[in-house]
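A single structure is presented below for examination.
Rest of the complex left out; these chains stay put.
By written order: A, B, C and D. Residues from 1 in each chain.
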Amino acid sequence: MSGPRSVPPGVQEAASLLTNAALQVLNGAAYPLKAARLMTRLVRKPVHSPGAPPGVLTHTGVRKVERVRLRLLEYDAEHLKELEPSSVQEALAARDESLVGWLNVDGLHEPEVLRELRDHFGLHLLAMEDVASVGQRAKLDEYEDNIFLSLPVLSFHKPTMTVEVEQLSLVLGPGWVLTFQEGAGEVLEPVRERLKAAQGKIRGRGSDYLAYALTDAVVDRYFGILEQLGDAAEELEGRVLENPTPGTLLGVNHLKRELLVLRKTVWPLREALGAFARTESDLVSESTQVFVRDVHDHIIQIIDTVETLRDLASGISDLYLSGVGQRTNEVMKVLTVMASIFIPLTFVAGVYGMNFEFMPELGIRWAYPVLLVLMVTLGVSMLVYFRKRKWI
Amino acid sequence: MSGPRSVPPGVQEAASLLTNAALQVLNGAAYPLKAARLMTRLVRKPVHSPGAPPGVLTHTGVRKVERVRLRLLEYDAEHLKELEPSSVQEALAARDESLVGWLNVDGLHEPEVLRELRDHFGLHLLAMEDVASVGQRAKLDEYEDNIFLSLPVLSFHKPTMTVEVEQLSLVLGPGWVLTFQEGAGEVLEPVRERLKAAQGKIRGRGSDYLAYALTDAVVDRYFGILEQLGDAAEELEGRVLENPTPGTLLGVNHLKRELLVLRKTVWPLREALGAFARTESDLVSESTQVFVRDVHDHIIQIIDTVETLRDLASGISDLYLSGVGQRTNEVMKVLTVMASIFIPLTFVAGVYGMNFEFMPELGIRWAYPVLLVLMVTLGVSMLVYFRKRKWI
Amino acid sequence: MSGPRSVPPGVQEAASLLTNAALQVLNGAAYPLKAARLMTRLVRKPVHSPGAPPGVLTHTGVRKVERVRLRLLEYDAEHLKELEPSSVQEALAARDESLVGWLNVDGLHEPEVLRELRDHFGLHLLAMEDVASVGQRAKLDEYEDNIFLSLPVLSFHKPTMTVEVEQLSLVLGPGWVLTFQEGAGEVLEPVRERLKAAQGKIRGRGSDYLAYALTDAVVDRYFGILEQLGDAAEELEGRVLENPTPGTLLGVNHLKRELLVLRKTVWPLREALGAFARTESDLVSESTQVFVRDVHDHIIQIIDTVETLRDLASGISDLYLSGVGQRTNEVMKVLTVMASIFIPLTFVAGVYGMNFEFMPELGIRWAYPVLLVLMVTLGVSMLVYFRKRKWI
Amino acid sequence: MSGPRSVPPGVQEAASLLTNAALQVLNGAAYPLKAARLMTRLVRKPVHSPGAPPGVLTHTGVRKVERVRLRLLEYDAEHLKELEPSSVQEALAARDESLVGWLNVDGLHEPEVLRELRDHFGLHLLAMEDVASVGQRAKLDEYEDNIFLSLPVLSFHKPTMTVEVEQLSLVLGPGWVLTFQEGAGEVLEPVRERLKAAQGKIRGRGSDYLAYALTDAVVDRYFGILEQLGDAAEELEGRVLENPTPGTLLGVNHLKRELLVLRKTVWPLREALGAFARTESDLVSESTQVFVRDVHDHIIQIIDTVETLRDLASGISDLYLSGVGQRTNEVMKVLTVMASIFIPLTFVAGVYGMNFEFMPELGIRWAYPVLLVLMVTLGVSMLVYFRKRKWI
């Protein structure tokens, strides 16, 4: 009675092994969470209630700092002043118009701060609305007295393999640059360091070069993110070739999405930087535009790489699917070979298990061994035949 | 005799479970109805009988109000007059040319009303035909004395997850704006409120700014609809990962269609608003065009998001299909394992069930237990082999 | 002996049911015929033998009328003359140069007629060749003294669900319009009626407005055809959701093709009408061009709808295929469940059917009922297991 | 013993029938050969060794004639001289500058001939290199004193269904035209005939019209090839609907490739002829450009048709694959139905084949016929159930 009993556990074990992989897919650990966050990243929340007047300064993003932090940096080739004023008034009072000034605002949740800056610097209603309602497409808007530039700052969250997008708003005026961020991001730090260290020619140039340097610092980070996504693609491909599981496919899908986010973010930047490089505004000198063109070239290279990685990720999916198909084919062939060989043999055994009274073969002395030999021969010749047909 | 009897119900039950899902697909509840409505939404009805002269003012849409309702609003920075005239004559008589005037017409089924307005304001034959024959592509037509703008007003019908499209026609003339709607839609209400509350700068600006404000109110609603479709996508993805049913796939297909409707509706608007932002007509001041450019940017962002959601929806379909394929593979593997293990064993049992007279093994004392042990060994070793091959 | 006999008919019946659907596909009724006609519709016959001189006036289409029929209509705001001359000479003699003249030619198979008209009106060799060699891409050619316009006239043959394409050639000269058709199509009748009834402003305008009115009459018919194809798509989708057969898929393929024909026909018209709307020729007044722009807008809307219907048709195919895949999966699962449950049970029964002399269980009193109970338990528990795994 | 023996041949026969189709695919007769030739047709051989100076006159194609053959034709409206000079010197000496001259060169393997012509007519180094290194993309290069045009001459090799591409190089100078071909192609014969017969207006026009007439003769041949490919598509579709074999799919693939070759060949011609039609060179008169525009229109129509045929060929593949999938489904269903009906019945028979001593049913008088009836009932009711579920 061990036969029947031994079956169910075996089946259960087999079945549980089989469905193990499937359950991994269905439960999928962190993925549904990430999917939810994807929507937040992709679908911009409405700026204001429909029909409301333009120029609303309510921050639409996440509050990342306790209170708004202002940092003013003023410099020319010889001087450098750094100040962390506690209010806009203090900052404006301290401003030395003979120097290039850079006022950085971390935290967008105090409309009053934005309004004061807007009124002082004569920014357009809509420019300041775009600062507050983060999640803008990268764009460059030229106004009469200043240029508004919205730049996506990307960072890569390694544990969840997710590309995070934050908005950096930059306003370039004659002799000054304003930058606005949600939190105290470290993306602009290297430029601050260069200014303090008087590294390169940055101190000797105007506010347009500062705007270029900040833009360049933002865009340079993209290469690092591409490299990490490239590594992820590489690793996924290795797994598809060595040990493909449904989780691998989910990983490829996840990669595709991050590339989709990246693409959606970077594409508009091409146009915005193109406009920056070609602007005829007096605010940007021709010698600076040569540098902006270089950033523009970087963006084109980044877009190229994103597209190539997308092609690659599609290739990995295809590889996975054709690998799965391949394996199913092999499983099918085993089934077919087993069934095709044993079903006829079982039939023959069944024939001689019939209880007819008059079955002359049953009484023959060598019938049984001869039949066994015949059966083995039949089975082997079918194996040979299948092999010749290259089915096994 | 319980064996044979117990089989059919089991099979029936199994089969009915299996086909349950299929029937859900085939009956599909609300979907065929929606499909029918889709056609109505996508294929515009012929404007007039082929070959008829242009300028026909027969309403081609659905009559949504009992009688045509006129609402006249006149204002400048200091004054505001509101009137609900009972006839076009009354409205025109009450008109104060020194104020900016906005005449809103709800209900398009009285050709006489449209004709009177056309003749009074000197609208082009074709512009007025486009007002009456709703379902126009979004477009901007510049005539000598006025600008005709047709805008799709979107609303989202939650129970059927359907995007409804209505047409708002807007004519901008010197000092006046005409708007035409099929029913008393609430889409323009916020602007009316702003005018009455003298909120923002709207009262101090001309009719071109009013046209912008109305356009902006229409476009702002799109973000809310995108958000709801984004939520739907999120939920569908969750279902695909947790509990995929054929209904989920139908849902994804439905989502794709709504996005198709949205895309078809919004794309032409890009061009129309681009023309609005770049027009050299005297009717639109440069300072207003800055605002129109902002709406134009919103439309580009909306198109971006629609395209991204389409990519996403395709990704969800793919996920569903690869999940279904995955499960079929697993079911196949169970079948293969069961068949591959038991078919040979059954054959062996069949051999010793043969009735040959001379089968020496049958008389051996330990043959039966030895054979049982061999069978179990064979089965287990095949299980081990399959597991090593990673088939189970 | 009823067992073996009852099998073949059942199998045959089952098999014939199964292949019934397949045969429908293979025989496919009207489809091969239509395919043949598709080629004729899509691949234009060579105009003349390669290398022959241009300007050949041999009709390349189907002769649809017994003899060429000329109809001359002359009008201005006050007068209207209608004439059906029996020859070109008679027509030209009757021509009153002070009126707008419209000469319509039904039947292109008499080169002499075409040559006389060409010589009288000073048409270009190539323009007249394009009149005779029907199947031209829609196009507008501007010559010094006249404008040649080739327009595809569409009609929908309901029984075969086929879009028929005919060519209407139109030449616009100063004060006159020539139109050429293969047969006496009714597409231009409404314009003739409007002229006679002095409906709209057509009688008060020049030959350019007549050319517009004729073009508009041709394009207006497209909407009706789109509506019918939209209805077909709707019906096919209903069938896919309710009762999909291979014939449904063939129907969708057929729909796709008709949309392909439509697309190929309508796309070039966009360009041709764009050229018409923007032409700087003295032959077309600016006020008429406003109307031509309206027809141009219609064509864009038609192209939009064709593209949307193509997307839709692809969606229906996908739905069909995923539905078929779904059903195959279910059939597979039934097979797997049946086989997985009964194959092990049959093996157990086979074990106790072996003829070993020493099988102690065989002699136990309750062995048989206990085994039956165990078997049922095993089967039921596997069913429960499968259900828990959501396989059934 | 006939049972076991009858099986192997049946299996072998069945299997050989099954693999018959597969082998047809695998051996595939002429296809690998064609594939090889495809590469030759698609990948142009390097012109010269990398880094070598430009202007090399080594023929890179196939030598098709024994020796270079020169044919000079000179004409104006009244005169016509034909000469077959044995050397370039003889040709140049015989040249009458007052007539339009057409010198045709068949055979490109004598660099000396090309060099002499180049030096005499002042052709550019690169133009003459392009003449010798055949396999150029169609292009038009304007030089100071002449226009170089490279035209692909297509012919259709019916037995292998292959499109052959040869290069015709044409140089248009003031009052003369040079043409270069690898072999004595008959493509230019009709123009030669027209010149001799003074057919059409060709004799009264200049060398630009001759260049047009030659181009037109080349392009006119494309229609015939499209027609033959269209016929092939039609026939393949018929076979897919009536009797699909793997060979049919290979045929469709072959068709797709020929269309690929055609597309790759014809697309650049569009640009080249567009440049010809718009050139501002003094060499081409405006009245001739009207004719060139006509050839340009033909090319657009040809490209349209190629694209449509490609869509069509894709449709045929899809039809084939969905037909194959359909048939597999049906085969699967037969298997499922057979197995689902007989596996349980076999189990029941197995139960009553067990050798337990105490099986009370075995002794009942009507047990056997009752069981038979029950079995038949069970089988029939399952058949009915399957049919109700529309699985058979």
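As a convention for this text, contacts are C-beta pairs under 8 Å (C-beta built on N, C-alpha and C of every residue); 3 or more make two chains touch, one makes a residue touch a chain.
The structure displayed is predicted, hence computed values, not measured ones.
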_Copy number across the full structure, from 4 displayed chains_ = 5
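One rule holds in what follows: only the chains that are shown with their structure count from here on.
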*asked:* Can you work out the whole-Å distance between the CA centroids of chain A and chain C?
replied: 42
*What residues in chain C touch two or more of the other chains?*
327, 332, 334-335, 338-340, 343-344, 346-347, 350-351, 353-355, 359, 361, 371-372, 375
*Residues of chain B touching chain C in their complex?*
2-3, 6, 10-11, 13-15, 17-19, 21-22, 25-28, 31-32, 35-36, 38-39, 42-55, 124, 126, 136-137, 139, 141, 143, 246, 249, 253, 256-257, 260, 264, 268, 321, 324, 327-328, 331-332, 334-335, 338-339, 342-343, 345-346, 349-350, 352-355, 359, 361-368, 371-372, 375
_Residue numbers on chain B that touch chain A, as the complex places them_ = 187-191, 193-194, 199-202, 213, 216-217, 220-221, 223-224, 226-227, 230-231, 233-234, 237-238, 241-243, 290-291, 293-294, 297, 300-301, 304-305, 308-309, 311-312, 315, 318-319, 322-323, 325-327, 329-330, 332-341, 343-344, 346-347, 350-351, 353-359, 372, 375-376, 379-380, 383, 386-387, 391-392
